[in-house]
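Note that one protein chain is taken out, while the other chains of the complex remain in position.
Letters A, B and C mark the chains as written, and numbering starts fresh at 1 in each.
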Amino acid sequence: MDFAFDARTEDLRGQLLEFMDSHVYPAEAVFHEQLAARTDPWSPPPVVGELKAEARNRGLWNFFLPGDHGAGLTNLQYAPLAEITGRSPHLAPAAVNCAAPDTGNMEVLTMFGSEQQKKQWLEPLLAGEIRSAFAMTEPDVASSDARNIATSIRREGDEYVINGRKWYITGAMNPNCQIFIVMGKTDPDAPAHKQQSMILVPRDTPGLTVVRGMQVFGYTDGDHGGHAEVLFEDVRVPAENLIADEGSGFAVAQARLGPGRIHHCMRAIGMAERALEAMCRRTLSRETFGRPIADSGVVQDWIAEARVRIEQQRLLVLKTAWLMDTVGNQGAHTEIQAIKISTPLAVEWILDKAIQAHGAGGVSQDFPLAEIWAGVRTLRLADGPDEVHKRSLARRELKKYRTEAGK
Amino acid sequence: MDFAFDARTEDLRGQLLEFMDSHVYPAEAVFHEQLAARTDPWSPPPVVGELKAEARNRGLWNFFLPGDHGAGLTNLQYAPLAEITGRSPHLAPAAVNCAAPDTGNMEVLTMFGSEQQKKQWLEPLLAGEIRSAFAMTEPDVASSDARNIATSIRREGDEYVINGRKWYITGAMNPNCQIFIVMGKTDPDAPAHKQQSMILVPRDTPGLTVVRGMQVFGYTDGDHGGHAEVLFEDVRVPAENLIADEGSGFAVAQARLGPGRIHHCMRAIGMAERALEAMCRRTLSRETFGRPIADSGVVQDWIAEARVRIEQQRLLVLKTAWLMDTVGNQGAHTEIQAIKISTPLAVEWILDKAIQAHGAGGVSQDFPLAEIWAGVRTLRLADGPDEVHKRSLARRELKKYRTEAGK
Amino acid sequence: MDFAFDARTEDLRGQLLEFMDSHVYPAEAVFHEQLAARTDPWSPPPVVGELKAEARNRGLWNFFLPGDHGAGLTNLQYAPLAEITGRSPHLAPAAVNCAAPDTGNMEVLTMFGSEQQKKQWLEPLLAGEIRSAFAMTEPDVASSDARNIATSIRREGDEYVINGRKWYITGAMNPNCQIFIVMGKTDPDAPAHKQQSMILVPRDTPGLTVVRGMQVFGYTDGDHGGHAEVLFEDVRVPAENLIADEGSGFAVAQARLGPGRIHHCMRAIGMAERALEAMCRRTLSRETFGRPIADSGVVQDWIAEARVRIEQQRLLVLKTAWLMDTVGNQGAHTEIQAIKISTPLAVEWILDKAIQAHGAGGVSQDFPLAEIWAGVRTLRLADGPDEVHKRSLARRELKKYRTEAGK
Partner (left out) sequence: MDFAFDARTEDLRGQLLEFMDSHVYPAEAVFHEQLAARTDPWSPPPVVGELKAEARNRGLWNFFLPGDHGAGLTNLQYAPLAEITGRSPHLAPAAVNCAAPDTGNMEVLTMFGSEQQKKQWLEPLLAGEIRSAFAMTEPDVASSDARNIATSIRREGDEYVINGRKWYITGAMNPNCQIFIVMGKTDPDAPAHKQQSMILVPRDTPGLTVVRGMQVFGYTDGDHGGHAEVLFEDVRVPAENLIADEGSGFAVAQARLGPGRIHHCMRAIGMAERALEAMCRRTLSRETFGRPIADSGVVQDWIAEARVRIEQQRLLVLKTAWLMDTVGNQGAHTEIQAIKISTPLAVEWILDKAIQAHGAGGVSQDFPLAEIWAGVRTLRLADGPDEVHKRSLARRELKKYRTEAGK
């Protein structure tokens, strides 16, 4: 057992931290100016492209992707880098081409894509030239039970015909989001986990309508493509757009989720670190009743709790990454659920306290805390509400004792 | 001891509930359509004016104001009506001319205004013809310690000259917000609680600049005038615009806060009732794993907790109202702080669970939950963060034993 | 709506508070000395008898019992008196003959007892001459589902024959506990709520064995008769010992529970008040790092939270009492469950903080906090765990919307 990062990780951490200091943090103010000045509410500010060019130039690129196509890191090596990018969540992940949902989509194409699919879509994604979306959640059903998904993907000759309505399709408002991976049912009569398939749908396919941007606690997230409601009406794509085989959608989705949770949770820990830093700075710099707010016993209690919770969450996520590397996603199932359940909640708590310590500024657009809070809050819902995952985790725990109990 | 509402309250409750059913709830969809269609992001939708006309016609008007100018209700009689308006928080309070910050401002003018001030500003406010703002919070200091307020109100001959910067001035983005009550220091060298004064500043006074709308978790609250940053640069008003005497600002603010908290908290309870109702409806109507979500033990636990917390909060607020009616704001000090501390937190918890039960819809613009949540969250900060009030309450509790302890 | 106590309540509160000051608090030290000195670990210390004599003499007696047999108070009138007795929970309730489980048993006998049963058992109980027990909980089944109760009460000629094992039968270790009300099944084949009956079993009946005293977190509660495991082996009693009719056990138990919860919860609030008082006194009198512990922001936060929670709980319990008086136990069902769920938990939290503020002394026998904590903790389990009651409350809440949802 060893809690030190390996040499490659330390090296990359050093490079990335330097890049954050020299380029990312200074770009934040520019980013907000460009956001305020733009006319199209869905276009990414130019500074993002400049950061991408610089990062790629430095070789800080595609950390998330194991194997030859990406940086070739293990989950355990990538995790601390993801944490660092989480400190500037609207800039850093995109800058190093490690932003969701592209990361998951690239993983899917790497693992399950045909040569043609890789050439057409994976390559420009790896190069950071286009963006992509993942269309799973539907407004009309509880998507936490994947069997509820109602979008149909029907084979007709050499084509598939897609009909359905999706929402909260992250990134899809971005005009540069050129490809959608769509989840739907190819065979509603198959066994529960064999009904779904995934299919590639280019943005300009007739019948695909990006209806509107969905909000998250008032935020449009327009800086990174928002979250679209998307309507599919008799959308036709060639049969070769199907990813892997018919009926494999559930399995592909599972393969996609494990690393995604590691990434989300590590970035969230970076956000928590930044929030804690902001809380310390703010409370040291303001006074009430003649003393810095940081002298308040209650504020100190928050700071201590925040530090402890961050350490716990980081270790749990790192161990999960290590398990995925050593025994695979399946073997790390309990831990993947554990971080899904616990990290967003812990980070949300820290952000709430940092907001409270900032007074009215905390809920405003002048500090990043409220917007980050909203993003983290939705993680308790994304990929199914925490409660569904807790139930599943508990059943696995109970299983150990079921035989002896005869139940 | 008697927990039943009196006859007048029951009568008004009946009338108000009928008005909600027949006019307010049906207007909600119209309201959102008008919001989406408007070109000025700060103009109130026309349907609000229509509701006001209807409400005034029915005599459902100015419930909040005791005495001859208003409906003449006690706090205890008004409280359950405020709760009902909280069920549609963007429409109902405005419809019956009981919306903050006008209510507090009308109270101030009623209690402390000169005849001239009443004629010029109170009358059109009572008639619902204009809106108003209350400018206290400042961006550059921790306003929870009122002594930090830095805006200066300097006497020069027959005028006062005002310099300072305020933010989160609710309602001030509304073009129809015609009058500001501004808090500032007339004498920085006076004893701590005698430094501040309040003064009336008409919107069109030279030197007053409404800089921008502040956000609350991404919401602009543009439907009811937003929350402005306001700059005062050598703003000159006649000396008779001062409210009451020089140095009375702190006392006037205290008088304003008591009823304000009752109103905020009772409306928040109405919001909680609506959230609980929405949670029940949603979880009964959606299925996962073959059963309605409402069958989930965890969801039922939320529902039970929500019901219990609502009952507790309502009783505590009602008792506080009764105390204010019987022993005055001063005698109800502990209870006023108690509801400030506990009601928003309890209601926030209920809203969080209702959001979670709605899945992605919960954080979206398609349901009112996320926006209401954001409003309630800020109550934990408004008028000073909860932590400051807890400290004050604790010190009063400890005081009982200090003499015997010789401390 | 009126939050003031009526004249009779105020008068009795004054008398009771005077009695607490002059007799009960001074008796506490004597009580502990007598407990330490006694040889029989289950005999009540003599000082209890002395207090009873004094209280009866003063007319402070049988407050709990409405009607002619008792003090004739409403639930709302008794509740604040019960709170006061909770401040010295091991002495005051017994002193005024308002201690569980006698109170519930006297209510049962008053409402459902035959003339003969009243004469034989109710009269000496009302006079405080004997004690009694209520035997419902069983070790071998989850008693929270009353249908699980397995003890059989079988009719044989003019007798009933009782077989079964009970535990946590409060008071039964006291040699002066002379009568047991036993719950069991007279007809296992009847509909679920018609299977049980209650029957009177004198302590000295052959076949009844008091096996041992059960502990509560290490406490034997030997000062008030402990909590016995009791074995019934072919115990025979005359048929006239049955309370009310065969099959009425469930209904009688329900009638017994409502007032019982009011009493438990109000006493618990008295315990919380005492704990808060102790927390204030202790933290004012001890110093760390050069200042009284009471100056600590965290401790002040606890004190404020404690005060707020006490006020909330008291109001909820009082309203429940009022509802029981005005619309009956059935109409107060939701509120009775609400206090069962929320009061012990809130009071436990306050006790925990008071313990923490006392350091090692808090968990010791030198302060009453730890022992009171243990008693309050068990209220979360007694009469069925909170979780069962929450589920029931939630289902009633959901019922309002079921028809419209078609579920």
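In the analysis below, contacts are C-beta pairs under 8 Å (C-beta built on N, C-alpha and C of every residue); 3 or more make two chains touch, one makes a residue touch a chain.
Quick caveat, the model's predicted, so the values are computed rather than measured.
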item	value
Residue among A:Ser132, A:Gln215, A:Ser248 or A:Ser342 that touches the chain left out of view	A:Ser342
Touching residue (missing chain; options A:Ser197, A:Ser248 or A:Gln313)	A:Gln313
Selected from C:Gly14, C:Pro46 or C:Pro139 as touching the chain missing from the view	C:Pro139
Absent-chain contact - pick from C:Val216, C:Leu276, C:Leu315 or C:Ala354	C:Val216
Chain not shown, touching residues in chain B	296-301
Absent chain, residues of chain C that touch it	137, 139, 141-145, 148, 167-168, 214-220, 286-289, 293, 296, 298-299, 356, 359-366, 370-371, 373-374, 377-378, 380-382, 385-388, 390-391
Contact set of chain A toward the excluded chain (per top definition)	1-6, 9, 76, 276-277, 280-281, 283-285, 292, 294, 297, 299-301, 303-305, 307-308, 311-313, 315-316, 318-319, 322-323, 326, 334-335, 338, 341-342, 387, 389-391, 393-395, 397-398, 400-402, 404-405, 407
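By our rule, only the chains that are shown with their structure count from here on.
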item	value
Chain closest to the middle [Cα centroid of all protein chains]	B
Length of the line joining the C-alpha centres of chain A and chain B, rounded to whole Å	37
Inter-centroid spacing, chain C versus chain A (mean Cα positions, whole Å)	53
Touching two or more other chains - residues of chain C	297, 299-301
